[in-house]
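Removed: one protein chain of the complex. Kept in place: all other protein chains.
Entry: chain A
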Amino acid sequence: MLKLLLSFLKIGFFTFGGGYAMIPLIEEELVKRQGIIDAHDFIDMISIAQSFPGPIAVNLSLLIGYRLYGHAGSLICCFGAVFPSFISILLLAWIYSIGKNLDMLDGFFYGVRPVMVSLLACSFIALFKKMNKSHMNIALLAASFLLVTLLDVNPIFIIVAGGVLSIWTN
């Protein structure tokens, strides 16, 4: 179990750019190198982790931990996946809070803020390409975009309404 914790700490530490980036690292470490998770099971776990609410990396670590060592395992893997980034963000947040008036930091954020727009746009395009483009899906996408952007509706209501609609039409 200690080895599993160390594996997840390592994975957590090297995952840049969000939870999706963690998937290939986990695959490399636990499926290919250590062989403790079956490749077919792993694909199954990814699809559960993606479809349930919550951060994907957190969900995936909980599922893997549970499969290997039950409840204790799930908590340990989750801790390992989150702890390195927790420390790193704490450090960055601290630097941010004390360095707010530094010209260097100011310049850095000035240059990087516009990049965030591009990153989000790229992520949207990638997801849109992968989406099944039925009329229904396009209509749902457009509706959720317009409701959030123009009418300022809380996304929580849209998720709940989408869930109710989905149960009703099934």
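As a working rule, a contact is a pair of C-beta atoms (placed from the backbone, for glycine too) under 8 Å apart; a residue touches a chain by one contact, two chains touch by 3 or more; residues count from 1.
Please note the rule applied: contacts and distances are computed from a predicted model.
Enquirer: Among "2-oxoglutarate oxidoreductase", "Cytochrome c domain-containing protein", "Chromate transport protein" or "Nucleoside-binding protein", go ahead and choose the protein name stored in UniProt for the chain not displayed.
Expert: Checked against "2-oxoglutarate oxidoreductase", "Cytochrome c domain-containing protein", "Chromate transport protein" or "Nucleoside-binding protein": the hidden chain maps to "Chromate transport protein".
Enquirer: In the whole complex, what residues of chain A lie against the chain that is missing from view?
Expert: 12-20, 22, 44, 48-59, 62-63, 65-66, 71, 74-75, 78, 81-82, 84-86, 88-90, 92-94, 96-97, 103-104, 106-125, 127-128, 131, 136-138, 140-145, 148-149, 154-156, 158-159, 162-163, 165-167, 170
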